[in-house]
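== chain A ==
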Amino acid sequence: MENILNWIIWFPIIGMVAIAFIPRDKENVIKITAAVATGLQFLLTLVLWQNYDAGNGSMQFMVRAEWIPSFNISYILGVDGLSLPMAILTALLCFIGVFVSWNIDKAVKGYFALFLLLDTGIMGVFLSMDFFLFYIFWEVMLLPMYFLIGIWGGPQREYAAIKFFLYTLFGSVLMLVGILGLYFTCGKTFDILELMRVAPEALNGVMWWGMSAIKVIWILLFIGFAIKVPVFPFHTWLPLAHVEAPTAISVLLAGILLKLGVYGILRINYGLMPDGVYWFSGALAALGLINVIWGGLCALAQTDLKKLVAYSSVNHMGYSLIGMAAIVAAGEANGMNLKAAQAGLGGAVFQMFNHGTISAMLFILVGVIYDRAHHRDIEGFGGLAAQMPIYTGITALAFFAGLGLPGFSGFISEAMCFIGAFPVYRGIVIASTIGILLNAAYFLWAFQRIFFGELNEKYTDLPEINRLELFTVVPLLVITLFFGIYPAPYLDIIASTMDEIIHHVVSLATFAGM
Partner candidate 1 sequence: MQELNTYLFVAAILFSLGVFGVMTRRNGIAILMGVELILNAANINFVAFSRFGGMNLDGHIFALLVIVLAAAEAAVALAIIINIYNNLNTINVDEASALKE
Partner candidate 2 sequence: MTNLQSLSFYYPELILIGVILAAIIYDLTIHQSKSGNVGWVLVAGLIAVAGAIYFQEQRVTTLFTDSIVLDPFASFFKLIVILATIFVSIVSLQSGELKDYRKGEYFTLLGIIVFGLFLMVSTVDLIMVYISIEIVSIMSFVLAGYLKQNTRSNEAGLKYVVYGAFSSGIMLFGLSYIYGLTGSTNYFLIQQAIATMDASANTALFMAMIMVLAGFGYKISSVPFHFWTPDVYEGAPTTITAYLSIAPKAGAFAMMIRFFNQVLADGGAMGGLDASSVASLPWANIMSLLAVITMTLGNVVALQQNNIKRMLAYSSIAHAGYMLLAMPVMSGDSIYAIMIYLVMYLFMNLGAFFVVITVKNKTGGETFDDYKGLGWEMPLIGVVMTIFMVSLTGLPPSAGFVGKFYIFASLIKGGNQFYWLVVVGGINSVISLYYYFRVVKVMFLEGERKDTILQPPTVMACMLLATAIPTVILGIYWTPVADWIQNSLTFFIQTL
């Protein structure tokens, strides 16, 4: 049990090694191996959930080991309410992803090997509590992603792959500078928990180039994370990458990789620079607003279904940002409105999870129709509801979930984000409620154009969604509905950790040296 985190992270690697030794023409064996590896990993995360003590919001199942003593780098793993749901989500989506990519026929061996490597990378980021380790895993994701998009992607795949790579690398280089800055200003340690303790005082009044070090480091790290989220000016890699990537990879991209950004901001920026939170939260909310409106409008204009879903991610992550900004509500300056802070932060974290499941669902469904019609042009369909009712029904549910309909988890998290941020950023929140309308507009309009009207005679023999595909979608749908009707289980996991974060930020912010 004390090594469970190790197992969770490294299990896919074991699978990868195994696959490396399987002759490449035994494709089914390879697929099954991948399925087993990810499946077991998923089970392990469930075990973890079972044994997780929700009442205690701090790190649990910590694993510590010397790594590079000469640089005070160590191998630290841990899980708390913030990372546990993300870990479960990662494992689940990777498991599902294996089946989504069951029909891959090109270089199966390489595909699944890289897929598992990616899995480990993502899981590692969520579970590592050492900043250096965090960075390593963060970068480990890039390479498999590059290949998975670049080799198995769509027509523009090479461009998309390298663009994704460059964007992210640019971000992580800045991040590295920030990390080193923290290392040397905060007593030469990468231990995140240690840093959380030390950094707030250590950074006080430190000036770089006439700016407070807090601001500089915050910006450096924030850009690194913002590119992943993606926050408005750094988002243009996303539609391309999503559109070109194979379905399973789009699922992981939207489902998990985007969460890494938010996770990073909450874990690192919030944890290490409480003052920065106060300094930046307004901007955060504003960026959230821009994401919501910009993404919504862009989605409204798309004719490529996958691009629409991609932009909807930009839009949905905006809610998360707005919710995160709400944390300052708990501060002295804003009347110590703990309710709002909890609502906002909880909403943001919940929204991460929900968007993970919902957008994954959407991408899988897009993949389903693409496999059949071999195009994604919204205008090019029409009347499919009569042809493939089950698919229509599921898509309808997915779309409704996407437009934040009560009864689906998305509604709760969005509502919480709004309610939380409202006391502090009234104007921004009111403006961003237009996003609710935009969501409905682009989803329903797309839905109408694809499924309603007379059946397009080209598609009179379009096959209905098959069992395998159902197997990939339905679990996500169930989760979405379950948490939409009864969110308590999720919020119970995160609640105490959220309190810790809020308390940490609010109590350690000293407004000096800003």
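Everything that follows uses one rule, which is that a contact is a pair of C-beta atoms (placed from the backbone, for glycine too) under 8 Å apart; a residue touches a chain by one contact, two chains touch by 3 or more; residues count from 1.
How were these picked? Simply put, all candidates are chains of the complex that A comes from, given by their letters.
Everything numeric in this text was worked out from a predicted model, so none of it was measured.
**Student:** Among 1 or 2, which touches chain A when you look at the whole complex?
**Tutor:** The touching one is 2.
**Student:** Quick one: in the complex, what on chain A touches candidate 2?
**Tutor:** 67-71, 106-107, 135-136, 139-140, 142-143, 146-147, 150-151, 157-158, 161-162, 165-166, 169-170, 173-174, 176-177, 180-181, 183-184, 208-209
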